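With one protein chain withheld, the remaining protein chains of the complex are depicted in position.
As written, the chain order gives the labels A, B and C, with residue 1 at the start of each chain.
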Amino acid sequence: MRKIRIGSVGLGRLGLRHAENIAARVTGAELAALCDVDGKKLGETADRLGVAARFESFDEMLASPDIDAVVLVSPSGLHTGQIAAALEAGKHVFSEKPLGVTVEECRIAEKAVEAHPDRVFMLGFMRRFDESYRYAYRKVKAGEIGRPILFRSYSQDPERFIDGAIAFAAHSGGQFLDMAVHDIDLARWFTGSEPRTAYAVGGCYAHPEFARYGDGDNVSCLMQFDDGCMVFLFAGRTAPHGYNVETEIIGTEGILRIASVPQKNLVEILDTSGIRRECSENFLERFETAYINEIQEFVDCISQGRKPEVSVYDGTRVSEIAYSCKAAFESGELMRF
Amino acid sequence: MRKIRIGSVGLGRLGLRHAENIAARVTGAELAALCDVDGKKLGETADRLGVAARFESFDEMLASPDIDAVVLVSPSGLHTGQIAAALEAGKHVFSEKPLGVTVEECRIAEKAVEAHPDRVFMLGFMRRFDESYRYAYRKVKAGEIGRPILFRSYSQDPERFIDGAIAFAAHSGGQFLDMAVHDIDLARWFTGSEPRTAYAVGGCYAHPEFARYGDGDNVSCLMQFDDGCMVFLFAGRTAPHGYNVETEIIGTEGILRIASVPQKNLVEILDTSGIRRECSENFLERFETAYINEIQEFVDCISQGRKPEVSVYDGTRVSEIAYSCKAAFESGELMRF
Amino acid sequence: MRKIRIGSVGLGRLGLRHAENIAARVTGAELAALCDVDGKKLGETADRLGVAARFESFDEMLASPDIDAVVLVSPSGLHTGQIAAALEAGKHVFSEKPLGVTVEECRIAEKAVEAHPDRVFMLGFMRRFDESYRYAYRKVKAGEIGRPILFRSYSQDPERFIDGAIAFAAHSGGQFLDMAVHDIDLARWFTGSEPRTAYAVGGCYAHPEFARYGDGDNVSCLMQFDDGCMVFLFAGRTAPHGYNVETEIIGTEGILRIASVPQKNLVEILDTSGIRRECSENFLERFETAYINEIQEFVDCISQGRKPEVSVYDGTRVSEIAYSCKAAFESGELMRF
Partner (left out) sequence: MRKIRIGSVGLGRLGLRHAENIAARVTGAELAALCDVDGKKLGETADRLGVAARFESFDEMLASPDIDAVVLVSPSGLHTGQIAAALEAGKHVFSEKPLGVTVEECRIAEKAVEAHPDRVFMLGFMRRFDESYRYAYRKVKAGEIGRPILFRSYSQDPERFIDGAIAFAAHSGGQFLDMAVHDIDLARWFTGSEPRTAYAVGGCYAHPEFARYGDGDNVSCLMQFDDGCMVFLFAGRTAPHGYNVETEIIGTEGILRIASVPQKNLVEILDTSGIRRECSENFLERFETAYINEIQEFVDCISQGRKPEVSVYDGTRVSEIAYSCKAAFESGELMRF
């Protein structure tokens, strides 16, 4: 059984993690090439992971016949172009979110995917591959909680990363595009339905710097979906306790809560502060296994000639909704879809 | 030190509890009279609690010089009239919520209270007297969580009481008036601020009967308050696990969650269903101590010549806001205050 | 219905609490007299609680025909004598633990109780009146956890009270007599069985002062009971997080844990230390309701002509077992009963 040969693009924090996972944690795959504009980091990482093929140019990497698939962890603005080029070059493509930085870009990606129906395209909504989310999803689909009433989902980044967030704010799409997209994806995935209305509020509670970009440091949105389900999203950048991604699904016959205590591990500490759990530090810690699982699914889809459950259209739809939430927040008006 | 002599009005479930508490659990008070239209229940209860003075007529009870104060747990539609009459008769008044069934009625109650500045008037927002809520309140006021960002509060009644709720629906003010008023009170109390906008959604997810009255079995509302705080309220009638009142206050420097696991007691059960906590059954169980504490505060205010923190204007304001939420829900429009 | 008139003896922390409860929180009882050797404290407390009859002499109080019952919260060494004298004087008696400071003293108390079968005698094993323990007890007796396999019970006092514990050490019976007696009582109550063997270990882990009295600051004991149930007890004085009384009962069909997280209230705090619960501070906070319930039961037994479930023989038996545990600890040998 020949291994799928993957070229991984971008060696930022998440890119590095994907490369390490492909090198050692994914069955049926081989880290065949690395690509990054930073030659020094590229060389060091490739040496460490034992990868011979190294490219500072994405196009040169695409030209290599030795690569079956690419994993894109490049800057968001490059995603659409790289997706199209890679598919055109005959490669399977896994792209980190967002699909594109505008809805128009997403449409371009859609076209590229449609033009290559024999290639696997997959978008990195990693939460769908977290074991706890999957477990909850199976219960919901099996009808164990009855009809969904309220879907509530939080994404909170730790306050201690705020300097980075402020520095990045000018290039950021804002809280809804940056963070809430994952919650929007989950809401659509769990309900199988689409938003009908959206009302969004928020502000700069601790960091006025975000106001300059029309953004808040904490925002929220209440939507009603076509199936009647209420959806409440909250995205914040000032969590005092760590990285907090939690979801609650209230149904007519049961309620599921995923990670309502965003614990780092199974250790409970009793000391002068009381009885406590330490919190996940960041997305890499919380979703460590999910990042492996999603690449595994990408590789398995290629091997088995399947298409991933998450499609290019999901990427577009999530972006559209996030833009509507953003517009609702900026205008103070109720949005109707 | 002479005990405050209280006449308690109404012997429904909560009225009975109030009577029992006054008889045995409140310092400095005496259950001096009971009043209910049901003579049989009145007699039995008075016998059991050792109360000589029994009235089927509220007016006759008011005429008794032997009573210092009344506790009103009568049907909502009677509250305003009884408040005014009791104050006029020189009694101190504790009234269960709601203050009145319309905002106009609330204004009448305000006038009556204003006309008797030497009398104590107190409204039964019992959650303010729950020890966990008070503990959280002190932390918020001491600045321990910084600036409030999101105030989220749930009131969920158990599904197993749904028949009663349906039977009562015609006379009910709906979910926002019946249940969410407590959450609205808490939001105003914790933030010290007032709503500026409200958007409400919901529906009949399990019980279409509520639609006939323009109500839902589960509803929610997103508001932004004048101080910027986001407020998300959820009120439901179909909780599978029991009575669930929980509140979360996310601040810039800390987060407090009150009763996020609505546990019945300190017993944890490990059996074939996993590791579980049983849930509070109803408001009487969850707020057992709060119901004592609030009457204690009422009695202490009378004894010490103080006025309670919660005023008649709080009652009016909460009703106004609940009516706006209801209007938002019915119209599907964004409300601006 | 005439109220039971109680004279309360001893105004230390717990004595004061009992007096306050009798004055205001117990149905069918009246705080008719107070007794303490400290005249100043006696006067202040009696004034505050509105009690006219005040005694610096226990014998004088007993002479009062105006008193139906006494509640003894006096120094342990006085218990037996006061129990006998009070019964002789025709009073019902509630005594705080221990029944006596030696097993011989306990026998004297037994004789006194036997000599007055028409009087109610009750011993203050308050944990049996805690709502969580009672809930667990009912489940065990109903067979919900099958046959008990392991009964594990901890009593931990907070480190911050260590100075008081050291100062009291010379007069203390040691960890098994002071603290573990409650766990021994629970083990006998839940299993309905008696110990057959005991092996005890421990030491001075933080405070060598206790060694002078043959005691440790933390000790434990493993016993096997006649019904086969394993019983593990742990008693400590150095808990960093607060007052921790927890019990686990492992059965063949279910497991119950009581207060495994000794939470102060229902507030959960998320801050830089993680996600935490604050802990109960001391026994008065943790067993606030149990202290009310036990006096209520004492009063109800008097009113209804019943005898309390916990008998004078339970007091003796628990003392015997605690002394055996102490002997096991001091000798390092296995004790057989």
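Criterion: contacts are C-beta pairs under 8 Å (C-beta built on N, C-alpha and C of every residue); 3 or more make two chains touch, one makes a residue touch a chain.
Quantities reported herein were computed from a predicted structural model and do not represent experimental measurements.
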*Which shown chains does the hidden chain touch?*
A, B, C
*asked:* Can you tell me which of B:Gly10, B:Gly100 or B:Gly242 touches the chain that was removed from the display?
replied: B:Gly242
*Which one touches the absent chain: C:Thr102, C:Ser172 or C:Thr197?*
C:Thr197
*Have a look at B:Val101, B:Cys279, B:Ile295 or B:Ile321 and name the one touching the chain we're not showing.*
B:Cys279
*Looking at the whole complex, which of A:Asp227, A:Glu268 or A:Glu281 touches the chain that is not displayed?*
A:Glu268
*asked:* Can you tell me which of A:Thr27, A:Ser57 or A:Ser331 touches the chain that was removed from the display?
replied: A:Thr27
*Which parts of chain A are in contact with the chain that was left out?*
1, 23-28, 50, 131-132, 135-136, 139, 145, 253-260, 263-271
_Residue ranges of chain B at the interface with the undisplayed chain_ = 239-242, 244, 261-264, 269-279
*Touching the hidden chain in the full complex, which residues of chain C are there? Just list them.*
146-147, 149-150, 159, 197, 199, 201-203, 205-206, 218, 220-224, 228, 230, 232, 234, 236, 238-241, 250, 252-255, 260, 332-334
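In this section, only the chains that are shown with their structure count from here on.
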*Just give me the whole-number Å value for how far the CA centre of chain A lies from that of chain C.*
56
_Quick check: how many Å separate the C-alpha centres of chain A and chain B?_
43
*Among the residues of chain A, which ones contact at least 2 other chains?*
239-241
